[in-house]
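The structure under discussion is supplied below as structure tokens; questions concerning it will follow.
The complex appears here minus one protein chain, its other protein chains still in place.
We call the chains A and B, going by the order they appear; numbering starts again at 1 in every chain.
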Amino acid sequence: MNAIRVLLLAALAAGFCQIPVAAQGPQARMGRRWRQGEAWSPLDQLERLRTMDPEQRERLLSRLPPPRRANIERHLQRYMSLTPEQRARLWEQYEMFRQLAPERQQEFRRLFVRFLNQPPERQDVMREEFQRLRRMSPQQRAARLGSNEFHYKFQPNERDIIERMVELLP
Amino acid sequence: MTALASLERDAELMVRVREGDDTSFALLLNRHRAPVVHFLYRMVQNQGVAEELGQEVFLRVYKSRATYEPTAKFTTWLFRIATHLALNWLRDGKAEKASESIDERVDEGPVRELRDRAANVEQRMVNEARLGEVRSAIEALPAKQRAAVLMHKYEEMEYSQIAGVLGCSESAVKSLLFRAYETLRARLAHLA
Partner (left out) sequence: MRCPMESGKGAEIVLALAAGRLEGAERQAFEQHMAECAACRRMAEAQTSVWSAMDEWAAPAVADSFDARLMARVATPEPRRWWQLGWDFGWRPALPVGAACLALLGVFLLHNPWPQVVPPVKPVAQVQQTVDVDQVESTLDDLDMLNQLDAPASPPHDSSAGS
């Protein structure tokens, strides 16, 4: 009988101990998950900045050196002037870009720098070609890149930029 | 205020906190908030987590105020708590932690023309790459070596104080630091 009493006590005590654990609902689990370092995504951060109280945003940006602040504000203004549909499309593009390995992202940025170094009128033509190639199927794209028209329309440097960019971000 | 006077002042303030003076706690917080959070940031490489752990540090200081005795330097105690929390977090959260992106960059100057922008983007990429290497190199150090290096470099602590924080001998600290810096020299030599 004593053994049975001890077992019963132990079982009830174990049951008591489960109560606070069971009481931790999803919110507590979320808190634990956050403690393990799950960071906000870049777009979440940007959206937080965009939707932040203007005074709070002002305080945040006022800590920066003026040129950096001006740069961020200009880009942010441009971003905020997008329609929700345009912003959604940009997010899609950005998420695709983020899927790239960091070194490929860096390569794409370097290619963009080279793109910016072309004369403005050539940038327009290259941009149009890049957009057209992205709308094509892989077979059509390969055919276009191998065509005489593409070859003669663009300088070697320009062809290299376009080919490489569309390879990274088809 | 000289360093010694500052240390005595820390202990004096903490004794006042023990006696119920919350204003003294606010003064201690003001003085040590940034160094603690910056140390934690470099340890875990995530600002959100660093601030959360930083709060935990000061919360523990506050909660143990009743039993505070000024036997060791206040900053030794503070960094001992911070290091303990950081090491636990690194051990427990290794699989899921996320490093943040690169930090403060060189002032780039006004961005006007496309050419300037191209140059600024390139410069930023170079700076980002350098910083990325430094962060990766430090992240790759074993946790205790990392803590020792961060305290030595950024908090300018002496070997004896680092030993107090890590709970080991001064010669053990020197050994940790010399190995860590040797690794960093090998890994970052190409940045010279």
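Simple rule for what comes next: contacts are C-beta pairs under 8 Å (C-beta built on N, C-alpha and C of every residue); 3 or more make two chains touch, one makes a residue touch a chain.
A quick note: this is a predicted structure, and the numbers were derived from the prediction, not measured.
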| item | value |
| --- | --- |
| Chain A residues that touch the omitted chain in the full complex | 5, 8-9, 12-13, 15-16, 19-20, 22-25, 27-28, 30-31, 34, 40, 42-43, 45-46, 48-49, 52, 59-61, 63-64, 68, 71-72, 75-76, 78-79, 89-90, 93-94, 97, 105, 109, 112, 115, 120-121, 124, 127-128, 130-131, 165 |
| Where the missing chain touches chain B, by residue | 26, 29, 33-34, 37-38, 41-42, 47-48, 51-52, 54-55, 58-59, 62, 100-105, 121, 127, 130-131, 133-135, 138, 152-154, 156, 174, 177-178, 181-182, 184-185, 188-189, 191-192 |
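We take it that only the chains that are shown with their structure count from here on.
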| item | value |
| --- | --- |
| Touching residues (chain side chain A, partner chain B) in the complex | 33-40, 42, 65, 67-68, 70-71, 106, 109-110, 112-113, 116-117, 120 |
| Residue numbers on chain B that touch chain A, as the complex places them | 44, 46, 48-49, 52, 89, 92-93, 96-98, 100-101, 105, 107-111, 114-115, 117-118, 121-122, 125, 129 |
